[in-house]
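Every protein chain except one is present and positioned as in the full complex.
What follows is chain A.
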Amino acid sequence: MSLIFTDDQKSLAQTVKRFVADRTPLPKVREVIAGDQAYDQKIWAQLAGDLGLAGLTVPEEYGGAGATHADLSAALRELGAGLVPSPLVACLLAAGTLLALDDEPVKRELLPQLAEGGIVGTLAVSEPGNRQWIPASPATSALHAGSGITLSGVKEAVLNGAEADVLLVQAAGPDGAGVYLVRGSAEGLTVTRNEALDPTRSVATVTFDGTPAVLVAGDAAAALDRAADLANLAIASEQAGAMLACLTMTTEYAKIRYTFGQPIGAYQGVKHKLADMYTTWALCDAALREATRAADEEPEKLGAAAAAARALVSPGYVTAAKNTMLLHGGIGFTWEHDAHFFYKNAIAGNVLAGDADYQLDRLAGKLGV
């Protein structure tokens, strides 16, 4: 049992960090989000292909690297710190959901492509008017007619829905809720990319109107529960990295910005806020380490550990990003400064794949309260 990073994890994190600094630093991210693409295709190809991040935790038999969740988390922290737009989290959710299902032909077809970044996959669960990230009983319905199945309904906040080649959709079928596979090119599928608060993350509203689909065999409830854990791990990892970026940026500023003859960090009004940011980050970092450790070593504890990490990290990041703006003063409120991108990313990320209350309810459930 170890909670400290292995040499492999440190080296992977260094590689990703260098990649972000060289190929996709924040000025470059600004160019990407000013355009009409959700992310830079070339960067995504390199992240998935050269760095192998899309298939990192996919088992080798399905074309992945079979690495640990702690490894993946170390890489995601660096992408989060750089606010790098990519469909990585969406693809991880799609692959994780498939891996938790039992449909061997579908797995054999899709997992290798997801693992190498050849296709973009995503998970579509949230519905309008329902605060549960994974509805207990979805309104989206699957009509089994003759040899075919068609879906009807609306899914919201679908990560990279507009860019997805394949969508895994939760819908109510004749035998209860199931996970259905829909191709991005299917008829009767309308995808509208949202004008989202956070420009670094592409989300879409997806409408199914008699859209052809295939039922993916397996225990849908268990697979989606697993997907919720993986979403918590991935999002908390990105956010822990982003939080540290906020803390580092603001600490540096507090050392070089002078008022009344002293660096502002000398004043307790600033120093104590930064100390609180550090302490919150240290606890969030610890909670995340415990969650990835559970994922790799004690899967039965993953549900609680991942929800606990998420329940701390997401609100902690919002506070850190807010304080980053506040402690930078006027410059922190300008478009030119990067602080607002972190703030928006934090606010959107706080509700992504289940808001704070959802995570606390989920945690209480896992704890048997």
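What we mean here is this: contacts are C-beta pairs under 8 Å (C-beta built on N, C-alpha and C of every residue); 3 or more make two chains touch, one makes a residue touch a chain; residues count from 1.
The rule is simple: contacts and distances are computed from a predicted model.
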item: UniProt protein name of the chain not shown, from "Amino acid/amide ABC transporter ATP-binding protein 2 (HAAT family)", "Hydrogenase formation protein HypD", "Dehydrogenase" or "Ribose transport system permease protein rbsC"; value: "Dehydrogenase"
item: From A:Ala74, A:Leu168 or A:Cys284, residue that would touch the chain that is not displayed; value: A:Cys284
item: Footprint left on chain A by the chain that the document does not show; value: 1-4, 251, 254-255, 262-263, 265-266, 268, 270-272, 274-276, 278-279, 282-287, 289-290, 304-305, 307-309, 311-312, 357, 360-361, 363-364, 367, 369
